[in-house]
Structures are given as structure tokens and as C-alpha cells.
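Just one protein chain is left out here, and the rest sit where they should.
On to chain A.
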Amino acid sequence: MKRLLSIMLGLVLVGTMLSACGNSGNNNSPQASESAAPSQESAQASETTSAAPEKKDLTLSYLASVDWIKEPEMKLAEKFEEQTGIHIDYQIVPADQYLNVLKAKMAAGEAPDIFGGQSGKFDLGPLYDVENNAADLTNEEWVKREDPLFVEQATWKSKVYGLTIWDPSSSWVIVYNKKIFEQLGLSVPKSYEEFLKVSEAIKASGVTPIYEPVSDGWHHVLWFPELGVRYEELAPGLADKLNTNQETFANSSVLEQSLTQFNELATKGYFGENAFSNTYADTEKNMASGKYAMTVYGIGLPAQIEAAVPGSSASDYGFFPIPLLDNQGLNISPGAPSKFISSNSKYVEEAKQYFNYLTQPDNLQYLLDNEAKFTTLNFPGVKAKFTAEQNAFFETYGKKSGTVYQTAVNYLNPQWTDMGKDMAAMMSKQLTPKDILKNIDKRRLQQAKTAQDPNWK
């Protein structure tokens, strides 16, 4: 009898474990998880509404990459908590690991309530699978106020999923140290040839010409796709042809030349010896030190340097466009770090409430006034704070502008960090420019195929 009992017990235990396992297996299918989520959500909602009518005691987790959350936003979140009792728990992940962490969390069903993501009209599906992972924000009040160019980039299949609060004038340009240029009698280069000469002269004086933080994995990539404006000038319609698979990256001589020139800067030593261990976070410090003469950054950098390093002055820095391929045009990127709400979150409404709070005109102005990096915002009505230097820059280069390639060309932005690895490999002589372009094509093919893109059939 005892023996029979223990066998039965064993069987029951194994059985329950097996069935539990089976359940978790089913959860992989969207129906099961979706049907489970709303019931939880409604239960939670009714609990919170009945228990606490005004102040709620809950925490929204917010996962984002380094530099996406600005200090003043955290301050705003504190005020938001005072008013509503909703605490925002920021979880900041290093840039090169961000997508891995986010995707792993999503795959494990542990998505944060709010997650950051780079917007881009081609990428929201492939990168974040917003249809399944993000809440629809189309009917939010702020959508009508946000700059339509930015809304377009946060839209997937005509539904708005992301809130972008960013500086629309934040193009990646070359910020240079005017003092160093003056001392060496150099003027702003207007072509690639001149850029090489300037760099050579700076290098000869013992200063590293360009500060390039390769260790972050993403920054050195900017040199390549940001030049969309110039690519379209030299090869009109290239982006469209790439999007419809009539042209490949490897086939385009313009793109190959661009990478070759970037590589030339590396092989000539203009990035200095420590490029591979330089970090983006140290840009202000290093630019202020006078050891470096130029860096690729937004036009907000001078103000940031002044704020970060005592004794430095924003007026010591000027701007010019990235001059590879003799570029003189202004690169514009309406894609920017954005905020999304997990559709599986228990607190979608509270997260929306937070978004509404952030987009109130007063709070937007507060964000702009207190963030050195921003000069204006993509919401009308805020008071911009352009300096004379910035105004001059836009007057000189603003006439000719074009969209950057990570926004203009599909299947490119999702492979940003892979391009980063490729370009780092090129800088350490493991790959050629042609290899990189082939790799880009290969990864685009892979994405297009899985997305069942008709142009790639």
C-alpha cells in the first residue's frame, strides 16, 4: 500500500511539472499571453481605482540606453511622483548592450513598463516588433502637437507607438576647437582634401586631430550613414533604389568611397592611439583638455563642455559638416531616441499619464532650459536657445539638407552595432570597405527575407 502511494505521489508530482511545463510552452504563442494579460490588467486596474482614487503607490520600470534620459527628465519624474504617487524606476543600460537586454527581456516576457528605442519608420517592426510589444498611442493628445516629421518616424502601419522628445536641430556635425585652429592658422575645411590637410597640420603639432570613441560601439558608425545628403547629391535616387532592392551597398561606388575615406582617417592616425578605448561619456572632458581638436557631435556640445568642465567656454567651439566626399550639406535625422509603452504592462494607463505629463508645455520648456544638449524641441511653442555660432552654422550650411541614411534606407538602422563591429574591424585591418558593404547587404537580405519583403523575392 505504502509503495503504491509513493508511486502515485511521484506520478502526480511529475505530472504537475509536465503540465506546468506544457503551459509555459504555450505561452510562446501570442494568443495565450494576450488573453492572460488583459485579465490581469483589469484586475490590477480595478484594485488601484478602488483602493487609491488620487495617489497611486506604484512603480513604472523604464529601460533605456545611456544618454537617452536627460537629467531634467528625471527631475520631472520626481515632480510627477509627488503629484501622482507613480514612481519611475529608470534602468539605464550601456549603449552597446541595450538592444540585447531589451530583446532578452521582451522574449522572456519581462518587458519593462516603458522602454526606450530609436524611432525610424522602417525599424519599429523589425527592431521592437511594436505591433506585439508596444501600446498604441495614436489617440494621445500630444501626437497632434509633436512635429509631424518625428511622428512619422514613430509610426508603424499608420499607428503611432512612440513619443519622441528630442532636439530637431541635433544633426551630427564636426565640432572643432577654434583656439587650436587659430593657433595653427587653419581655416574650416570645405572639402575632404582640405580636411586631410587640416588634420595633418593638427597631428604635426602634437594634438590628436579627432576624438573618436570607438569603444562605445556606435559612435564611429555615424561617419558613414549620416552623409545621406551627400550620397543623394552624388548618386541621385540611391536611397530609393536601395529600398526597392534595385541597387546594393556593395555595388555603390559612392558608399565605398565614403568608407574608404573614413578608413584613411583611421590609418593616417587622425583618431589618435586611444580611439579604441576612448568613451563617448568622456567627450566633454577630452575636448576641453585641448588634446583633441575635433569630434563628431551635436551642436549642443559647446554648451555641454562649458557646463561640465570649469573654466571652459562654449564660444571656443565652432561647427562644420562631416566633410567626407566633400560634403557641405546638412544631415537631418528625424529619427531619435523615443519612449514606448509595453503593451504587456499592467500599467499602460499610468505610463500614458506620464507621457502626458512630460509633454505639457511647461514641462517641455523646463526640459529644454535645463538640458545643455538641447537647443530646441520638436514641439511648437517652446522657446529655443540658439547661440550666434549655431545660427551662423545653420545659415551657412542649412540651405542644402538631406535625410540621413539610417532613416532614409530600410533595414539599415537595426544593424547599427553590427556595422560598428565591421568598421572597428576595418580600422584594425581585419576587413576592407568592400567587405563591410557586402556584410551590410547580407544582413539587409536576411531582414528583408524574414520580413517577407516583396522586393527581395
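Basically, a residue touches a chain if its C-beta (ideal position, glycine included) is under 8 Å from a C-beta of that chain, and two chains touch if they have at least 3 such contacts; residues count from 1.
Note that in this section contacts and distances are computed from a predicted model.
S.K.: Given the options "Carbohydrate ABC transporter membrane protein 1 (CUT1 family)", "Glycoside hydrolase family 16 protein", "Phosphate transport system permease protein PstA" or "succinate dehydrogenase", which would UniProt use as the protein name of the unshown chain?
M.R.: "Carbohydrate ABC transporter membrane protein 1 (CUT1 family)"
S.K.: In the full complex, which of A:Ala111, A:Val207, A:Leu259 or A:Met426 touches the chain missing from this view?
M.R.: Among A:Ala111, A:Val207, A:Leu259 or A:Met426, only A:Met426 touches the chain that is not shown.
S.K.: Return the single residue from A:Met74, A:Ala107 or A:Ala384 that touches the missing chain.
M.R.: Once the missing chain is taken into account, the touching residue is A:Ala107.
S.K.: In the full complex, which residues of chain A touch the absent chain?
M.R.: Residues in contact with the chain left out: 3, 6-7, 10, 13-14, 17-18, 21, 29-30, 96-97, 99-100, 103-104, 107, 126, 129, 214-215, 217, 273-274, 276-277, 415, 417-418, 421-422, 424-431, 443, 446-447, 450-452.
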